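To start, the structure itself, in structure tokens.
Only a single protein chain was left out; the remaining protein chains are all shown in position.
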Amino acid sequence: MARLQEWELNNLIPTSKRNRSKLRSNSQKFIRNSNAPKLSVVIPVSNERKTILRVLKEVSQLHPQMEVIVVANGSQDGTRELALRAGARVISYEHCLGHDVGRSIGANYAKGDIILFTDGDIVLPASSYLPLIRAVSSGVDVALNSYSGVVNKVDVHSVVLAKYTLNNILGRSDLKGASMTTIPHALSSRALKVIGPSNLSVPPKAHAMAIHSGLKVETSGFINVGSLNPIRRKRFVKMKDPLENLILGDHLEAIYWLTEQTNERANLTDFTRKRQMLR
Amino acid sequence: MVQRSKKPKKRIVVSRPLSPRKPRRIGKIQNHAIARRSNKSGSINWYAWGYQAGLRDAKVKSIENSAYQKKALNEFWLQAYRQAPFSKSDWNAYNQASSGYVLGYFNGAGIHPQPWVMLPTLKSVAVVVTAMNEEDTIGEVLSQLHRLPFDEIVVVVNGSGDSTFQKARGKSHAIIVHYPDALGHDVGRAVGAKLTNSEILLFLDGDFVVKAEDLISFIGKVDQGTDIALNDLTPYMGTFQTWDSVSMLKYFLNKVQQRGDLSVNSLTAVPHAISRKAYNIIGPSCLAVPPKAHAIAISKGLVVRTAASINVLSANKIKEHNRGQMNEVADLIVGDHVEAVKHLMKGSKDRLNFPDVMRLREWAK
Partner (left out) sequence: MQMTSIIIPNYNGLDYLKPCIESIRKYTDTPYEIIVVDNGSTDGTLEYCKHNSVNLVSLPFNRGFPVACNYGLRIASGDAIMLLNNDTLATRNWLKNMLNCLYSSNEIGLVGPVSNYISGKQQITEPFTNVKEIARKYNTQDPSKWIPTKRIVGMCFLMKREVFNRVGLMDERFSPGHFEDDDYCYRARQKGFKLMIAGDCFVFHHGSASFKKEEESYVKSLLEDNLRKFKEKWGFDPRLLT
């Protein structure tokens, strides 16, 4: 891992406004995929033409031996082409496969010891991903973003509530609202094997599986993805967010899975309630 | 000296019958007027309205020969209440009016006033109090309950090492159940409920004194059609970041049943009142797991609403001296909520009413 530190210190190129225009016109391939990567970055995309190149530019600096896997599903605005030209390994699907399915597919192809997941529409400086990568390389199985959502109000968002609730049920209230639902996060290859790539399609369930099977799940770094989501927020401010119900259902699915593995109380104590007194 | 001739004053002679006046039934508008008149500022004084009504009734109705005088007076009150000039959902006004009525009646009848509180219903009402080691508070709890004309009072003392039982027995005509071993959380409530017959069931804990007036809205709401009348804890909740695990689970359980409006309110907290119909549908064994009872009530379409807002949280804080125990109790309640959610999922409805219509999962395999 000495090589990674060297790389970090000397070779990170921040994306300034000057560089951005260069990127647009410069259709050069800047991602070099290794055949034996230590780090795999998985990015599901649909229509993120405006941000994809910047995202790719940042992640491409993370490790000398890495691969970038872009899972393009239902891409109609040229995002897929941009990713291809930049040199990413692109897996394409004509139709939109739905939230998170792309992560499963990408994870299936990932060969790295560390697998980092992020989205194509959130531009983060390369340095933000480093704590997650460092954590996994030093033994953490699931390194999470500690961002927990907006909690300084009473009627908190259903998704925030669901994440906190699931962690409480799993006995990990220390994680607060951190969850595999939130990007970015990183997995060890061991974690990926234990959870199974297909289960990443329902992130809360994968989260429950990770914790329940004894994997080391920790938060490593705070990346405020809430404020970086202006596009998403604008779209859903007027209508009821369909994602909200989907994610709520995902958390229920996670609880169902957990109770099938343990008991109807997720193995939480019943304190010897004398239920037989009530026939 | 000039003498002025006095004009004789016109005298109007009115002939009146000699029979005694019959008491007039006062209509709503006149009631309103009485209430208004009694307060010089012009705002309504329900207490005065009640007082006048009590005073009037004392002249014509007697409770002396009744075996259950409190109940007899309650029946008179309910007749007056029908003419009440305030909304049937204004429990503040109710409490003022009924306390005025009681004092008015006693004064009118020349009886030494008792601190009675009148029930807003003719339906039978039972109250179940669970207690373990509550010798310090049980007396006061029962004192407040004695102010109301309940049909049944059941106290369930379990696993007690102090004089809770003796204090309760000495103080009250309640039916007192005594189990030497602790029954476990909430089982006492269900055991007590099994002994009742009444149409409305009210549940309290023996460690927290609730004033009789504060119980009225719970009973009144059930009388008016609510099946589950809950205590509203939301005014005492801080922002989400201050919440404990139990509060989060309560909110979550409400949200997944599309009752986010209930926030953290649930059958987990006392006081609460339920209808006999709700009790029959839920059943005693589920009542012993309050979140499960709560979930069943909502899923079976029962009417679940909040009634009053009584701060029982501060009482629990006093018990925080034993942190370890608190965590175990919290785990128990979290487990109860998981059990409740799993119960709703019977029939393999693993996502309840939140289907996954967006994903094509087969592609991920």
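Each chain carries a letter (A and B) given by its place in the written order, and its residues are counted from 1.
Everything that follows uses one rule, which is that contacts are C-beta pairs under 8 Å (C-beta built on N, C-alpha and C of every residue); 3 or more make two chains touch, one makes a residue touch a chain.
Computed from a predicted model, the values in this text were never measured in an experiment.
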Sole residue of B:Met132, B:Val191 or B:Leu352 that reaches the chain not shown, by the stated touch rule: B:Val191
Selected residue (touches chain absent from view) among B:Ala53, B:Ala174, B:Ile274 or B:Met345: B:Ala174
Interface with the unshown chain - residue positions in chain A: 276-279
Positions on chain B where the hidden chain makes contact: 165-166, 169, 172-181, 191, 194-195
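We adopt the following convention: only the chains that are shown with their structure count from here on.
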Gap in Å, rounded to a whole number, between the CA centres of chain B and chain A: 49
Residue numbers on chain B that touch chain A, as the complex places them: 181, 183-187, 190-191, 194, 234, 237-241, 245, 248-249, 251-252, 255-256, 260, 263, 284-285, 287-289, 328-329, 331-332, 334-336, 338-339, 341-343, 345, 350-352, 354-356, 358-361, 363-365
Contacting residues of chain A [partner chain B, same complex]: 93, 95, 97-101, 104-105, 108, 151-156, 158, 160-162, 164-165, 168-169, 173, 197-198, 200-202, 242, 245-246, 248-250, 252-253, 255-257, 259, 264-266, 268-275, 277-279
